[in-house]
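Reading through the structure tokens given below for one structure.
Heads up, one of the protein chains got dropped from this complex, but the rest are sitting where they should.
Chain nomenclature is as follows: A, B and C, assigned in order of appearance, with residue numbering initiated at 1 for each chain independently.
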């Protein structure tokens, strides 16, 4: 991969360390468990605080899991990209004790625009959501 | 409005009370400040916990504000609807001390599907995001 | 408007003339009826050729109307932009003899990304579809 050629393991490790220290990862319990150029996987344990008036896990929380994988994947290639658009399909509601896994793959890494695909599954491999997004490189 | 005809103020007040007691509203500091059939407005104060590795407010947090207005608006018409799809365009990053206002209007309330439009602005009226979504009535 | 400051009427007229001569406008019967910086309106008459196996107007045809307004609006500001993402909600099916009107407004014209909103209505003002899109300036 040409992307990988330009990103060394030291850069990835440094980026991962920055993510681990960011406030929102701690606040929402999102853990970046795998990172390579153009790919990221994030785990997120559901909590009672995430429940809605209907007794379901809040959809915005599922988005947070996917969005974190998205942000990490598009920023894993040695440049900074900002999300500009994000579309999600909610397939199944997570259980209240689920551990979600969000994966993101960059399908187009262009000079002016990145396009990425995400899935969110639970600990049993059940599909919870599928999403896509657009990011813009700014450096 | 034909929607309004079928929803009385008592139902709206009861629904609002349920939202106020839900865990995720407290957890994320989302306040439902206005509700009428097919419309909802939600305020959400930004917090240091919402910052990312880049020092920006996390995009998923902006989604949470919009998604809450969406959930309230589509459930304000006397039946229960579940979000199945959500698309957002991030227009400008919120400042770290901003108070976001998310508004949602249902543009189509059908027998089988609802379509809604959302905006997120800050305390100065600056446009932060624009979004649309699909919800499915289940009762 | 700062956009308008940089675009003179001669440029707009020249751009409109280019659109009028393009092959796909003739092929699909799309007429650019109004153009100003960041705004475009396109009319499109439905035809028997656009019907599907269900006897409805093909959804892709409704998209074409919206996409043409989108392309014209984002290219009306004196620079060239390419659509990179497009999301549409189909609200009501057009009648077989309808004349559709697609309108597009650019809601964010940035250095690196444009975001636009579209509506498609019929000759009675009935809402047929609502859409949003992302375009990238390349010049």
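Note that in this section a contact is a pair of C-beta atoms (placed from the backbone, for glycine too) under 8 Å apart; a residue touches a chain by one contact, two chains touch by 3 or more.
All figures in this text were calculated on a predicted structure; none of them were measured in a lab.
The missing chain, though absent from the display, is touched by one residue of B:52, B:85 or B:101; that residue is B:85. Set against the missing chain, the residues A:43, A:68 or A:87 yield one that touches it, A:87.
Those residues of chain C that touch the chain absent from the view are 15, 18-19, 21-24, 26-28, 48-54, 56, 58-61, 63-64, 67-68, 71, 75, 80, 82-90, 93. Contact between chain B and the unshown chain involves residues 84-85, 87, 112-113, 115, 134, 136, 138. With the whole complex as reference, residues 87, 89, 91-92, 107-108, 115, 117, 127, 130, 132, 134 of chain A touch the missing chain.
We adopt the following convention: only the chains that are shown with their structure count from here on.
Centrality by Cα centroid goes to chain B.
Shared numbers divided by all numbers used gives the overlap of an interface; between chain A and chain B this overlap exceeds half, so the copies present the same residues.
Here the C-alpha atoms of chain B line up with those of chain C after a rotation of 180°, rounded in steps of 5. For the pair chain A and chain C, the distance between mean C-alpha positions equals 33 Å. Rounded to a whole number, the gap between the C-alpha centres of chain B and chain C is 28 angstrom. Listed for chain A are residues 84-85, 87, each touching two or more other chains.
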